[in-house]
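Of the protein chains in this complex, all but one are displayed in their positions.
In this document, chain identifiers A, B and C correspond to the written order of the chains, with residue numbering beginning at 1 in each.
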Amino acid sequence: MIQKKYENTAKAIADIHDGATLLVGGFGGSGLPSHLIAALVEQGAKNLTVVSNNIGAVSDGVAALISNNQVKKIICSFPVGPHADDLIARLQNGTIELEIAPQGTLAERIRAGGAGVPAFYTPTAAHTELGEGKETRMFNGRLHVLEHAIIGDFAFIKGHKADRWGNLVYNKTQRNFNPVMATAAKITIAEVDEIVEVGELDPENIATPSVYVHRLIKLEPQREGRVLVNE
Amino acid sequence: MIQKKYENTAKAIADIHDGATLLVGGFGGSGLPSHLIAALVEQGAKNLTVVSNNIGAVSDGVAALISNNQVKKIICSFPVGPHADDLIARLQNGTIELEIAPQGTLAERIRAGGAGVPAFYTPTAAHTELGEGKETRMFNGRLHVLEHAIIGDFAFIKGHKADRWGNLVYNKTQRNFNPVMATAAKITIAEVDEIVEVGELDPENIATPSVYVHRLIKLEPQREGRVLVNE
Amino acid sequence: MSKDEQKVGWSKIELASRVAQDLEDGWFVNLGIGIPTLVADVIPEGREIILHSENGLLGLGPKPEPGEEDMDLVNAGKEPITLKPGGCFFSQSDSFAMIRGGHLDAAILGAFQVSMYGDLASWKLPNKPLGRVGGAMDLTVGAKRVFLCMQHSSKGVPKIVEECTYPLTAPRCVDRIYTDLAVIDVTDDGLVVQELAPGVTFEYLQANTAAPLKILETRLSKGDSAVI
Partner (left out) sequence: MSKDEQKVGWSKIELASRVAQDLEDGWFVNLGIGIPTLVADVIPEGREIILHSENGLLGLGPKPEPGEEDMDLVNAGKEPITLKPGGCFFSQSDSFAMIRGGHLDAAILGAFQVSMYGDLASWKLPNKPLGRVGGAMDLTVGAKRVFLCMQHSSKGVPKIVEECTYPLTAPRCVDRIYTDLAVIDVTDDGLVVQELAPGVTFEYLQANTAAPLKILETRLSKGDSAVI
């Protein structure tokens, strides 16, 4: 019987190895798999390549991994915000590498990774600093750059509800990068608010089909509540 | 006020010109915009390039346009079935051109057209007759072919329910090629069973956002019933 | 199928059952048109196999009861099917992203010819005016495992050959061949027989196969049906 639920976040992320490529969903705090990130800070894997749109918007995002010196390289579109100081410091002392990608190119590269497309052409970033060094080609009289797929060893995503098979639904703009990142990792780990019976989710309304989710963690709001109180 | 509903199919398709590229949704009879096709048979535009997965599975599909000598070129993955005789005859006398594309490549080329990607690489069809003459390139030690986007002047799609803005939901496997074709045409025309008030469709469950639908036709089941009886 | 061939080996449903045995719990599997479709009906009890249909669904269930058919709930062969609890719908582009992105554990397909190297020909016959590729090229390139499920011969002509003479679907893509006569793995060492159907000898199998077959010594010594 299919069973993707893990007992706790620590077990769900135990095998993330040094040097792994990790996709992290979320847009600011919305749809951010912050419990998985916290567990990875605890677990301590190093030299990670992290792909995530925003770095520094919130303290419990990828910024926490950077501050804990676990990140070798960041691929993102928006590396600024109140919690970007540690990123800036590490860029200045050369201990971290930053690759800025246009947000749509980032999303499309991840989609390509999930869809078996190794590379595609886009006009985005042509004639700009972010297109420098990239192979170019004219289509329809317009300059395009060749962009390559991104595939993760692991993806951390946040969903609203899951079922035992791993189907996911999201809450409003919580989707953001989560559905596309779910498709592009060898192991996708989802933290969700609720796990329902198979068949309870509307089959017309499943944004991430079960095939893309390998491990599930159900958040325990009560425990989280206590932690917050203890702070 | 946004109003995409047309009085009848004839008016919705009146401006389809000779030589137009037309995307037609459906997989066999499911999700087939057969009323729009029937109207186009009546309207008579010629030298069409038609992109549709199946040709010949049903009589009221693209086969009707072929039999009426309106089609110059077909791009499809599955040009066989009980109603493919006229296609075969026209291929033999050289009055129609057929381009067979792997189904996934066809879907991805249409998606690329809708997503602003002019071309992408895929391993599908490499080393085969369908990859012959195509530009190739190695990625990760595997041969890939370069495939180009497909964009339609018009798309005919079938949905279940629409709202005034043009949002669409589908019924089960009726989706098939409809959502992707909706994204890839300059003018997308949808025939639907029902048009509901704006706000009635679940915002988590809209498979084709309003931006992709330009014209709506509401089917009139009663009238259709009478026509069937008269047959 | 020749009359001679009907005397030995598995029936179509036995063949489908044999394939189904090898599908592991939790696998996502695509079934091609033809005999592979039968696999849906013979999944072993208690095993959860999630079937994919390339027209846009996961969780394909058995055929509906007569009168319960829904023309908007069909499989890749356009036949009415049902959806299992836990199933879901998506577009063709999402469906093929799933296939081409390497997310399906296995594709079970039919074949016109398969070579000893695992080359597959399944979309066009030399004597037909039209080919029908459908999703075959995408599935062979994208699925983690490609299993063939087919009659061993077509009108007495072996389908397993040294080199395919029909147009290729994909080269070097087949992992395992299930026929009415045997289960054969495509390996770096050539075609290796893993199992013989009841009443089939290795010699009979080889006589009906246009490429060299091997059989593991260890299997022969274990009283495998090959020694019958």
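Worth pointing out:
The working rule: a residue touches a chain if its C-beta (ideal position, glycine included) is under 8 Å from a C-beta of that chain, and two chains touch if they have at least 3 such contacts.
Since the model is a prediction, treat every value here as computed from it, not as a measurement.
The chain we do not see here touches A, B in the full complex.
Only one of the listed residues, A:35, A:83, A:161 or A:175, touches the absent chain: A:175. If you put the missing chain back, the residues of chain B touching it would be 1-2, 111, 113-117, 163-165, 167, 183-184, 198-199, 201, 203-204, 206, 209-212. Panel shows chain A; residues 27-31, 53, 57, 77-80, 84, 87-88, 91-92, 98, 100-105, 107-108, 110-111, 122-130, 170-180, 207 of it touch the chain omitted from the view.
FYI, only the chains that are shown with their structure count from here on.
Sorting all chain pairs by how many C-beta pairs they have in contact places B-C at the top. If each chain is reduced to the centroid of its CA atoms, chain B and chain C end up 30 Å from each other. Contact with two or more other chains is made by residues 115-117, 203-204 of chain A. Residue positions of chain C with contacts to 2 or more other chains are 83, 89-90, 96-97, 99-100, 141-142.
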